[in-house]
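Missing here: one protein chain of the complex. Every other protein chain is in place.
Labels A and B are assigned to the chains in the order they are written; within every chain, residues are numbered from 1.
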Amino acid sequence: MTASIEVRGLSRTFHTTVRRPGFTGVLRSLVNPERVEKHAVSDISFDVAPGELLALLGPNGAGKSTTIKMLTGILTPTSGEARVAGVVPYRERERNARNIGAVFGQRTQLWWDLPVRESFSILRDIYEVPKAEHAARLREFDELLELSSFWDTRVRHLSLGQRVRCDLAAALLHDPPVVFLDEPTIGMDVVVKEQVREFLRYQVAERGRTVLLTTHDMTEVERLAERVVLVNHGRLVLDGTLDEVRRGFGSTWQVRATLADPHTPVGPLPGIALVSHDGPQVVFGPDGPAAPTVHQALKLVIERYEVTGVAVDEADLEDVMRAAYAEVRAKAEAA
Amino acid sequence: MTTLTYAWRAARVTPLGELYTPPRITAALLRLTVQVVLVASLWHGLYAQTGTTAGLSRDQAVTFAVLAVLASRLRELDQYAGRDSVAQHMYYGTIVYWYLRPLSPHRYYALRALGEQLYGLAWALGGYTVCLAAGVVVPPESASVAGVFALSLFLGQWVLHYVMLLIDQLCFWTLRNTAALLILIFAQNLMSGVYAPLWYFPHWFLTLSSFLPFQATLNVPLSLYVGRIPLSEAGFQLGVQAGWLVALRFLTRFLWRRAARRVVSQGG
């Protein structure tokens, strides 16, 4: 089966004017602005399979939003190619629009002055969704997102969490096979976040939608995504499963053991380093690229030594990403 | 069929928003009443010591001024309250959604404007009926004057739509232009005859105005109504209005394309 989203060598360069400092500088910029090039996205390639949820990760300003804008047809790439559900988005914007749904963070597409349900009706007519289908889908969304308690309220009076839930529903009302979500859960409380995640999981697993998500919330990534694409400075750094990311960027686990006999001689095991040794307290860590997973290491330690207590610390994804971003930055600086 | 349903949906956004906010309707009613009373008494007062001036008698001047107040109601809504103006979409970054729908932004905009103008027309007609009954305005001289006025008003509103669209389209290029917008709106009000019939202005100003589209929006239809432009000249004036219509249509179409290119190259 062909991929839902295909991205090949996608690049986007912006031209901006720089302001010179100081009063005379401002006046000079007024007459003779200085232009610079900024490579927001350079040569990015990846695929997303139908029914897959891919998390597009990277620090602020890495080029995530620019990538999403190119895939939604809002932005034309400088070079490279992209296909979304078989359509080149920036060439056939309106055709692409029928295939996709999108939510851009806190920016709402709902009509500010009208009750939410009116917005849904407008969108239904714009996307030409049959009435019965529309009603059924609204019922489904209501069950998952509890919209009915506030969908007769005017948008201006909704709380952020309510509004973003409505925006999610609005983006999916026309049953798009591909969905783009640019930081959808930013600023939400934990309960609403969980509800939104459950909704997304359902849309992917049960409805088979392809979702491309950007977020800074690593819990979200862990709960939702099997695969991530990491970008930085507009370049693709890594494309792989969560496990691969963990392994690639120092899966910094530790196994802490309390020896039954503090005088037992201890040393490193295959792929496992001895981090510290203080009386009966011994700490092991991974050693080299061939290091075992934390579970294998635990098994090895228990088999080799007689212990009275054992504990494992596994770095969460947030730590892994921190390490990844730091490494990426160090590489960029070295280059 | 489906075109009709989404057209109807988009067109009714403004009236619906107003109906959901009764205080706005009360405010509009109060404002319209006060404005009509003030304008009518001002022109009565100004004519107290003068007979016919600039070819306008007192009744003609009062009728012109009151009709101008009513007509400006056609497109004078609290647009910012709805957060659906181009300026706001640019400011909040929500313009991207206009380009994410299978409905082109220019068609959406036109439908919204049409709904707004029809809603305003209901107000203006209501106000006109009351003013006519109260004797504040005089009726048109003949049925043919009324007919030509109606046609001219229709064309004028169409031209006005394009002028307003031009002002909105400006927002695609200049984000922080509220002051410039106010000045343009002022120019529209002044040169269309909302503040005072253009006939009072010096000759050079009239000449200048005749090269600009603003007078085609209001001054021409109202002058036809009060008889300041005789029916014999109506054909030429309607032609000028139609000419502006065509020219502005091409210009705004062109700007929509440029705006789309700009959004596409900047990302909204």
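The rule we apply is simple: a residue touches a chain if its C-beta (ideal position, glycine included) is under 8 Å from a C-beta of that chain, and two chains touch if they have at least 3 such contacts.
Quick note on the criterion: contacts and distances are computed from a predicted model.
Student: Pick from "ABC transporter permease", "NADH-quinone oxidoreductase subunit I", "Fumarate reductase subunit C" or "ATP synthase subunit a" the UniProt protein name of the chain that isn't shown here.
Tutor: Not shown, but named in UniProt as "ABC transporter permease".
Student: Out of B:Ala110, B:Ala150 or B:Leu190, which touches the unshown chain?
Tutor: Here the residue in touch with the unshown chain is B:Leu190.
Student: Would you write out the residues of subunit B that touch the absent chain, in ascending order?
Tutor: Counting only subunit B, the missing chain is touched by 21, 23-24, 27, 31, 37-38, 41-42, 44-50, 53-54, 78, 80-81, 173-177, 179-180, 182-184, 186-187, 190-191, 195-196, 200-202, 205.
What we mean here is this: only the chains that are shown with their structure count from here on.
Student: For subunit B, which residues count as touching subunit A in their complex?
Tutor: So the residues of subunit B in touch with subunit A come to 2, 5-6, 8-10, 13, 16-17, 20-21, 81-84, 92-94, 96-97, 99-104, 263-268.
Student: For subunit A, which residues count as touching subunit B in their complex?
Tutor: 14, 65-66, 69, 72-76, 90, 93-95, 97-98, 100, 102, 104, 107-109, 111-115, 118, 121-123, 125-128, 154, 156
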